[in-house]
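One protein chain is absent from this view; the other protein chains keep their places.
In this document, chain identifiers A and B correspond to the written order of the chains, with residue numbering beginning at 1 in each.
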Amino acid sequence: MSRLTEANVKIAHEIIARYPRPKSALIPLLHLAQEQDGWVSDEAMAHLAELVGVTPAEVRGTCTFYEMFKLHPVGTYMVNVCTNIACQLLGGEELLHHAEKTLGIRPGGTTSDGMFTLEDVECIAACTEAPCMQVNYRYGVRLSTDDFDEIIDDLRAGRTPDKLITANPGDQIPSHGTLGLTRQHLDPDKAAGIVPPEQVTENPVWLTTTKGDS
Amino acid sequence: MATGEYVPHAPGYVDSPGTKVVSSRFGYEDSYTLDRYLATGGYEGLKKALANGPEECHGIVREGTLLGRGGAGFPAGIKWGFCPPEVWPRYLVVNGDESEPGTYKDRLLMELDPHQLIEGCLIACYAIGLSQCFLYVRGEMAIAQQRLADALNEAYEAGYVGKNILGTDFSVDIVLHWGAGAYIVGEETALIESLEGNRGMPRLKPPFFPAAVGLYGQPTIVNNVETLANLPWMLEHGAEAYKELGSETSPGTRMFAVSGHVKRPGVYEVEQGVTTYEDLIYGDDYCQGMRDGHELKMFIPGGGSAPWLFPEHVSLPLEARPVGAAGTMLGSGAIVIMDDSTDAVKACLRVVRFFARESCGKCAPCREGTSWEEKILQRILDGNGRPEDLDLLLDVADNISPGPYPVASFEAEGLDAVPFPPRQTTICPLGPSSVAPITSAIRRFRHEFEAKIGTPVEVTA
Partner (left out) sequence: MTATEPQADEVTDGVPVTIDGVEIMAKKGELLIAAAERHGVYIPRFCYHPRMKPVGMCRMCLVEVDTGRGPGLQPSCMLPVSDGMVVQTESDVAKKAQDGVLEFLLINHPLDCPVCDKGGECPLQDQTVAYGPGESRFVEEKRHFEKPIPISDIVYLDRERCILCDRCTRFAGDVAGDPLIHFQARGNETEVNTFPDEPFSSYFSGNTVQICPVGALTAKPYRFKARPWDLTEIASTATMDSVGSRITVQSSRNEVLRYLGVDSDPVNWGWLSDKERFSFEAWNADARLTGPLVRGDKLGNPTDSGDQLVGASWALALGKAGDALRDVDPEKVIVLGGSRMTTESQYAWAKLAKAVIGTDNVDAQLGDGPAAEVLLSLPRATIDQACAPGGTVLVVGADPKETHGALFLRLRHAAMHDGATILELNPRSSGLSQYAAQSLHALPGELGDVVGALAAGGAAGGCDADAIAAMAEALGAADAVTVVLGSGSLGEDPTVMAQAALRLAEQYPNATFLPALHRANVMGAIDAGLAPGMLPGRRRLAGSTAPDTWGSLPASAGLDAEAMLRKADAGDVEVAILLGCDPLADFPDAALAERAFNKVNHLISVDTHLNLTSTGADIVFPAAASATEVDGTFTNMEGRLSPIARKVTPPGTARPDWMIAAELAAQLADDLGFIDLDELWADFAAASPLHADLSMADIAEGGTEGVLLAGSSISRPPAPNVEMADSSDMRLIVTRKMYDAGTLLTNSPSLVELAAGASASINPAQFASLGFTDGDDVTVRSEVGSITLPVVADAGVPAGAVAIEFNQPNASAASLLDSARTVTTVSLERVS
């Protein structure tokens, strides 16, 4: 699709400034690109390469290592059904099969309306609440097949599903690519200051000055 | 809140009797806000730390024998001491990349009490002079990321993080960082690679012991979320109070996620060492036993990487050493209970498949071996197994993890346990972890495998 927008370039520079070395910002920046476009395009990767000062091949090397980054357009909603051991014991595979039937796609596929992409995923850390899934990384837990259908119906109808858990009551389910709805803001006036390691030669001042008093 | 209840806004967490070191605020609906945190003793541990000075603070952590909660169980106070002297800067990297099958407690700690983690980070940085902290949260944990972002913004605004914290010379930045889906990044050197913007492939130790050569080649402490979450309580109440909890060699409490075929699965904070698997599985305050009409067949005692245990092992205490001697590990505190309805071959394949999918691909035995294991098991499950496949599977496994692999005792057959840990031809333990379900399942349930393969052909001379 595209390079980062001007607004996102500004955010990208803020993110880069938090790290002693620019390349450290790469994964958050890839998320930013995915937030913008819903997936990570070659153009976006090439742009990020410029921003952090590496080659596009290096960006792609990093990007393709991590399964959350999608190199092709995906649905507005990623439906990630866990089938790992704890969920398998309590119906995870059956839930996945139901999802396949309901959505009419196999894992990895996207519905023809571009709404949903289904994935068969590894443990998503809600094992006591099996079977579970995430929709754009918001949990649905102890799901029956009816629960699943309700979630899909809600999303198709533009409603926020009751059965998905959000950080705050009333938070929307953002479209694919957006993770947390808030970003960390590092006010330079309040920050301790981030410098490359080679510029630090002495021990932190408090190790000597705050010894035994405060 | 009454104990033995699910907490409605915190699905998975179950309150239980006893002192809560890290989950004390989980009952509050607004547990994750700064207001609630301050109203319930928040940032008092940090103030005490600042009053005592860095060395004293490190001393308390050493004295309290705070064991790492990520899986290896190494004492944090000693790990901190491995930083080479007079090499600056040093960094703190918080391992919040919780992805071990069956495991989740760090997610709850980040989602439900982010300030407690932030305070823990500050105490660690203060004690040993770490000048920047990176809070690496698993990519899929969007809610935890959002709660931590909010909490950090609040904490910066209120002067708990950043420049001249609480009016002292102590200044540190905590940067929220997040991953993008790769189990291996939970391995500390892979975590550092990932934080440097690279593919999360583990580095070889030596020479890359993070405390000496870590992030950007600098000394780096990598601590698990739960480990750091213990620090505010420990600093506030002191090492002695901490050691009153748990056993002598494993003081304090731990979060255990018990999932699978029990009546009431959940995440429980219990005292280590003095509580047993039996207590958790069958106790009324905990999981309340197996589902009606079913018996325990086997259980994973410490995350997907742990060799399995069986009914005769439930009396083991939740403590690293005895569990290790029994042929497995306490690991990440993830307990997956499987009853008699479970197909051992299928369960084995599912765990092996996880490691095959999550192999980073760096070293040959893991990259090639785990996939091979998966393919053989899938073939057996699909009914295309050959009689020689079990030996082949065990030999492939042996080439990833040579020698007798850790496994539980099998009293009925008179077989002893092989103690933890496994040996490896690989760089990191991921590949060898794939062997755990294979040796465990084949030793116990060879007949189930053979049944799927069909009758072995008798060969006569």
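Please note the rule applied: a contact is a pair of C-beta atoms (placed from the backbone, for glycine too) under 8 Å apart; a residue touches a chain by one contact, two chains touch by 3 or more.
Worth saying up front: this structure is predicted, and the values here are computed from it rather than measured.
J.: Thinking of the whole complex, not just what is shown, which of B:90, B:107 or B:199 touches the missing chain?
T.: B:199
J.: I'm checking contacts with the chain that's been left out. Which of B:371, B:409 or B:439 qualifies?
T.: B:371
J.: Who touches the missing chain here, B:56, B:157, B:343 or B:398?
T.: Within the whole complex, the residue contacting the unshown chain is B:398.
J.: List every residue of chain A that touches the chain not included in the displayed model.
T.: Contact residues on chain A toward the absent chain are 42, 45-46, 54-61, 64-67.
J.: List the residues of chain B that touch the chain left out of this view.
T.: Within chain B, the residues touching the omitted chain are 182, 199, 204, 206-207, 356-365, 367-372, 375-376, 379, 392, 398-400, 402-403, 423-427.
Heads up, the rule we're going with is that only the chains that are shown with their structure count from here on.
J.: What does chain B use to touch chain A in their complex?
T.: My answer: residues 11-12, 47, 50-56, 86, 88-89, 98-104, 106-107, 111, 126, 129-132, 138-143, 145-150, 152-153, 156-157, 159, 162-163, 166, 168-173, 175-183, 194-201, 216-218, 257-261, 265-267, 300, 304, 334, 336, 338, 342, 346-347, 350-351, 354, 357-358, 360.
J.: Could you list, by residue number, the parts of chain A that touch chain B in their complex?
T.: Within the complex, chain A contacts chain B at residues 18-21, 23-28, 30-31, 52, 54, 61-62, 65-69, 80, 83-86, 88-90, 122-130, 134, 136-139, 141-142, 165-167, 179-187, 189-194, 197, 200-207, 209-214.
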